[in-house]
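Just one protein chain is left out here, and the rest sit where they should.
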Amino acid sequence: MTLRNTAAAPSPLVSPSKSRASVPRLRTRKAPSIDRPRRSIWLTVVSAVVLIYAILPLVWLLISSTKTQDDLLSTFGFTFGNSFALFENIANTLTYDDGIFVRWFANTLLYVVVGAGGATLLAVMGGYGLAKFTFRGKKAIFAVVIGAVAVPGTALAVPTFLMFSQVGITNTPWSVIIPSLISPFGLYLMWTFASQAVPTELLEAARMDGSSEFRTFWQVALPLLAPGTVTVLLFTTVATWNNYFLPLIMLRDPQWYPLTVGLNAWNAQASTVGGQAIFDLVVTGSLLTIVPLIVAFLLLQRFWQSGLAAGSVKE
Amino acid sequence: MLVFAVVFIAPIVYSLYISLFRAQLVGDTQFVGFDNYVQAFTDAQFWSGVGRVSLFLVIQVPIMLGIAMVVALAIDSARLYGKDFLRIAVFMPYAVPAVVAALMWGFMYGPRFGLVGYVNDFFGWSLPNLLTPEWILLAIGNIVTWSFVGYNMLIFYSSLRTIPTSLYEAAELDGASQSHIIRHIKLPAIRGSIAVATIFSVIGSFQLFNEPSILQSIAPNAISTYFTPNLYAYNLSFSGQQYNYAAAVAIIMGVITMVVAYVVQLRGIRKDES
């Protein structure tokens, strides 16, 4: 595919002059290197060290969540305790304080589905529009978007809070969802991606056939944008799932907490006069928080990996 | 675009606006012009936070990206046993929220009863207590590295896989060594990805908040309220009620971040063109 005439967004991170065909689709290359090289023990060992580093804390978490609070405080982190209480812990976590954990879980899902989903949709549409239509002030918008990527999200949180409090929507789900709707990076990614992945000729052909702009977008462009969309969705989902700072500022009512803020509140409860220390629930809750995301990663492996590859192809 | 304006432009404009005022617990809000900025430029606490994240940036980012690169190259070389498992496993910490990661490592750092304490007891070693002022930056760096190595690795790896096989074949014909291939084919080819990863790491470092904020409860003497600029702005606003000054601090920090990110970007392009 030649990338002739892509009203390309100037890609500032890389040279636009590089002419090597950057097909934004994963090469399905089984043996990525020359011939079939012999396996290297040495490299395996080095990688194994990194591997251990990566999963050791997760193993600790898994083992610790099988312990009662007594064992947690008195036995070695990588051996099992005197009792196997994983299922009790899970049951306790889910039912503690009228099942508030389940509620936090549902909140998190809500923020992810609406926030991350909306952010992805906006990024795809915005990126497509910016890449495929010419209009005045485009350069300026591009500069703003690039600048926006560099602005720390947390720096915006405090003024956003002050603004929201004047309109009276702090302490509602909207105060968390609305700021999540914008992902400058997602927009940027989709922009560069759309300018490469969707051939303008194709759009012109569709228009000549009398297809409306809207239909063209849905039926012609969107399928081509799929890999990039998955990548953006991955980014925004992780970002929303892990968001802590924003809900911490915006929310006061525990009923609206996402998991991250809720877990930290549980951790702080040990310092309550008359409050119970519930480190066992904090540990089990942490496990339950990351499991869904890991499972989703594993199940959707094929999709996001190709998306990620596509997204990073920007030479 | 409207949403973009509401969520993005408005807070910036609003914080610029309030940064020109000063409200007090007692007395009225006054217009003070650029006083808050002048104060920030001479605020030793603010600059010590900036210095700290800069130090963090200079040390942690290269280490993290280095490890990510080595693993990516190793997987790409196809000379590993179990590379698929490795790829997934190393990426997994990315799914762990920073809050959970900090809580978890916090438990493990415990010098008496945490992992560190047990290792010391068991082997008779004396690993340092990472929760002291001398080591805390390392403790935080470790958490961040752990969380993001896999992510960066995947970026590099996917980018490596887009290199056309023909290039390798040509190099093979020329009798190029593996290290030669890495240096002259692989690294130049993925420069774009390296730039992206670097910029995001830079921004991430300047935004450091979650990890120190969670660890603060177990290391109050090591992590001050002005440990990082973000933490400082947060504490100024919410425990000190100094919203106006905090806005000024946040704006200065945003400008610094943009400048640094821009410089990194420029470097990336220049190298690319040379």
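Think of it as A and B in the order they're written, each chain with its own count starting at 1.
In this text, a residue touches a chain if its C-beta (ideal position, glycine included) is under 8 Å from a C-beta of that chain, and two chains touch if they have at least 3 such contacts.
Just so it is clear, contacts and distances are computed from a predicted model.
A single chain of the complex does not appear, and UniProt lists its protein name as "Carbohydrate ABC transporter substrate-binding protein (CUT1 family)", one of "Ion-translocating oxidoreductase complex subunit D", "Carbohydrate ABC transporter substrate-binding protein (CUT1 family)", "nitrile hydratase" or "DNA ligase (ATP)".
Per the touch definition above, the residue from B:M64, B:L115 or B:A222 contacting the chain not shown is B:A222.
Touch with the chain that is not drawn comes from one residue among A:L56, A:L86, A:A265 or A:A296, which is A:A265. In the full complex, chain A makes contact with the omitted chain through residues 70, 72-74, 96-98, 100, 161-162, 164-166, 168, 170-172, 249, 252-255, 265, 268-277, 279.
In the full complex, the hidden chain is touched by chain B at residues 18, 21, 23-27, 29, 107, 110-114, 132-133, 217-222, 224-226, 235, 238-244.
In this text, only the chains that are shown with their structure count from here on.
Averaged C-alpha coordinates give centres for chain A and chain B that are 16 Å from one another.
If you check the complex, the residues on chain B that touch chain A are 1, 3-4, 6-12, 14-15, 18, 67, 70-71, 74-83, 86, 88-101, 103-105, 107-108, 113-115, 118, 146, 149-150, 154-155, 158-162, 164-165, 168-169, 171-172, 189-193, 195-196, 199, 203, 206-207, 209-210, 214, 217, 230, 233-234, 237-238, 243, 246-247, 250-251, 253-254, 257-258, 261-262, 265, 268-269, 272-273. Residues of chain A that touch chain B in their complex: 12-15, 17-18, 20, 22-23, 26-27, 29, 31-40, 43-44, 46-47, 50-51, 53-55, 57-58, 60-61, 64, 73, 76-78, 122, 126, 144, 147-156, 158-160, 162-163, 178-179, 181-182, 184, 187, 238, 241-242, 244-245, 249, 259-261, 263-264, 267-268, 271, 279, 282-283, 286, 289-290, 293-294, 297-298, 301, 305, 308-315.
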